[in-house]
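What follows is part of the complex, with its chains left where they were.
Letters A, B, C and D name the chains as they come in the text, with residue numbers starting at 1 for each one.
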């Protein structure tokens, strides 16, 4: 459970609504259904047009990471690699075959399989780096989905505001209608800038951090497997991989 | 047929026009021929000036990908490569000659040809990577055509708006003409920002995704052909290429 | 003759001036000498300050490419390389000596010279890639000159507009002078945004495309010369280079 | 103690507040608690949502570098490496074992350990470059925390300003309330732009400079250790490393 995400969202909205209240503003002046329809509908329309189906699915399923990021335990990852190295020492590469069959992490499992099949270290590295790169690219794209929303929302908010102002301009000769009309128009601006900066962009940024962290973990697995393939001893492997704990 | 593209465009425009309607705006206030001429004409003029003839053609022909993206089936691509590897095993590299003649994909065909001609794996890789890179560059440029339109449209919209305001300023002493005049001027802003964010930029983004996907498929073909040239066995090739399914 | 460049410029200006006319604007409201002096003078001043002398010359001489881009014929480039390869086959590397003396393209000539002098393929590649990179850098810089103008023009336009508004503010108590004054001030904005987006930025973009195309042609020459130096047969060289036709 | 940081902050705020005073402005017009709550609360909320827990800690602990940057003495770093090289000459690699145990810098210590364990120079380089890269990535991310604050603050300031304007619009028929209301609304803009440009962005920039400097120092250590592993003589090592003094 990532408490910081929840604190961040609550803090942002509380500060803005609370500050507005202290200034004497009414919260109901900030609630406007048509503005919400314009900003969210236009933003979702734009990202739906630009995103392929599988990318949309991945973006949706990654959203859960905001509250519960994937646990990437580098310490236990190193321990696991060292365990593999010890098995390989005692029972030869074939001793890893049983471990490969029970390994839960599909990426590590494929690496062990390549190792057991007796591939060259360079081949293992190439295959695994290509796969790791493709996974990272797919997930970075999925995180950029939210950044794209953060890019579209303010501009769609401007469309909403200008449409509101056009509506207001029809009543320019009646000043008493002018003020409230402009106020409504401005709410679209707030929705666009607010959703983008308090929700979409930070979420995209947090997800990209998770993605990079997982890529780093896969790097650790790759380095470890290559070292085993090179026949290095477990203690040396542990020393080498300890850099990932930083 | 890419249903998401259609949903995205309909959703975006429905939300904006519907939200405006709910706010009490009239849709005919958003229709303005001179503003459309300024924004679309100016934008098309700018991209026509900057794009060479072959690039313009490619951008036009790629537009169909928005509704029907090129089908890039990685699963069947791997199957095809494994089939080649089996032919090469059974009948030697010359067994691939017949396959090369009937291969529909021109890129794969050239690769098979290079293989059959007995080139070194490194040579095959270099030649095919250069070609793949040139295709990708050409197509990324074509996708950027729409991003460029998305960049010019809002600024041309500002030109339209400011020209409208200049016109309005001539009537500043008559407030009854002021409001409608400004309203018309604002429509150019909406057109510029709206076309850019609801159509041009998302289209450019979707096309770039298609281009990257095709480049990834060509990478698969290259890796597969190199593995065949290196004489690897079909099962190992299948395992290696399985990373592209992610 | 690049007709698209001319169509682009005419289309852009016709659309904007025509649209303004349809809206009821007068073209003489868009003509303002002081605004033109401010925007063009300020923009040229900024790029003159930032550009060294040789860069300014190159930018000027490259301007002709907008109307008549350098013809880079990849088909005949490949034919030429294949011709060299055949000479090298028949008469040895020394057979290329006569060709080097008559070659019009200075870059290709130097490559042939390096080949005739019996340099290692790696040396030829290094020397020619360094030179090609330096030419490309010089020309990209020259193309960026126009992009820089496109960056400065709108901000200088804002300076012109704000200076105009300051002037107007002195007459705030006389509404009849207010409107026309603001109108004049706005023209500077239009000039800044318009010159940037309808002329400078598209020109910079088109020139960069030309530069990249020439770099690609030099790549073709380099790859071809290396293949000749490696003693490959003309048909294989033709197949390898055919990727540049994409 | 980095006096420039303190001078910079004082100079920036003195100039702005002093200039405002000379123009006839009152400083109390610039003090507004609700605006501060909106801008700082919204900004902190956004960065809290996007930053993982360990990143937040690192960003906080690096803040002290603004006033007292990590002392990275390249001269004494070179002297230390030369000292190691002399020990290695006289007493062999094992002579470095005692030095490794007493070395305070953890990064250098690990490098010495890898050297004493008799690893290949290439292995030492790989392991240490991976670790150095990970440290740099972590610290660059922490410095970007402040840049992100500098990105969010102005947009949150706009939210505050627009909310203030909405509030003002309710009193549009009473001009005497209009002016002060708008004034309060503008303070949020000043806070957003001011905090970002006078504090957050410069701090992020200074921290990134510190991070790059430390990475450069680790490069020096790596190059030095590799030279020792390659058995080069101390004088040659000193000449080689002297480039880091620039």
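Basically, contacts are C-beta pairs under 8 Å (C-beta built on N, C-alpha and C of every residue); 3 or more make two chains touch, one makes a residue touch a chain.
As the structure is a computational prediction, the values presented were derived from the model and not from experiment.
Visitor: Number of identical chains in the whole complex, 4 of which are shown?
Guide: Result for the total copy count in the complex: 5.
Keep in mind that, in the parts below, only the chains that are shown with their structure count from here on.
Visitor: Along the graph of touching chains, what's the shortest path length in steps from chain C to chain D?
Guide: The least step count works out to 3.
Visitor: Do the two copies chain A and chain B share over half of their interface residue numbers, or under half; same or different?
Guide: Mostly different residues: under half of the interface numbers shared.
Visitor: Roughly how far apart in rotation are chain B and chain D when fitted on CA atoms, stated in degrees to the nearest 5?
Guide: 145
Visitor: Among all other chains, pick the one whose mean CA position is farthest from the mean CA position of chain A.
Guide: With centres defined by C-alpha atoms, farthest from chain A sits C.
Visitor: Please work out the Cα centroid separation of chain B and chain C, and write it as a whole number of Å.
Guide: Computed value for the inter-centroid distance: 24 Å.
Visitor: In chain D, what residues contact two or more other chains?
Guide: Not one residue in chain D touches at least two other chains.
Visitor: If each chain is a dot and touching chains are joined, what shape do you get: line, ring, star, complete or other?
Guide: Its topology is that of a line.
Visitor: Could you list each pair of chains that touch, in label order?
Guide: Contacting pairs: A-B, A-D, B-C.
Visitor: Going by the contact rule set out above, which residues of chain B touch chain A in the complex?
Guide: Touch list, chain B to chain A: 2, 4-5, 7-16, 18-20, 22-25, 29-30, 66, 69, 154, 175-176, 178-180, 182-183, 186-187, 189-190, 193-194, 196-199, 201-203, 205-206, 209, 216, 219, 223, 236, 239-240, 242-244, 246.
Visitor: Report the residues of chain B in contact with chain C in the complex, numbered from low to high.
Guide: Residues in contact with chain C: 33-38, 40-42, 44-53, 55-56, 110, 113-114, 117, 119, 123, 127-128, 130-131, 134-135, 138, 141, 148, 152, 155-156, 158-160, 162-167, 169-173, 184.
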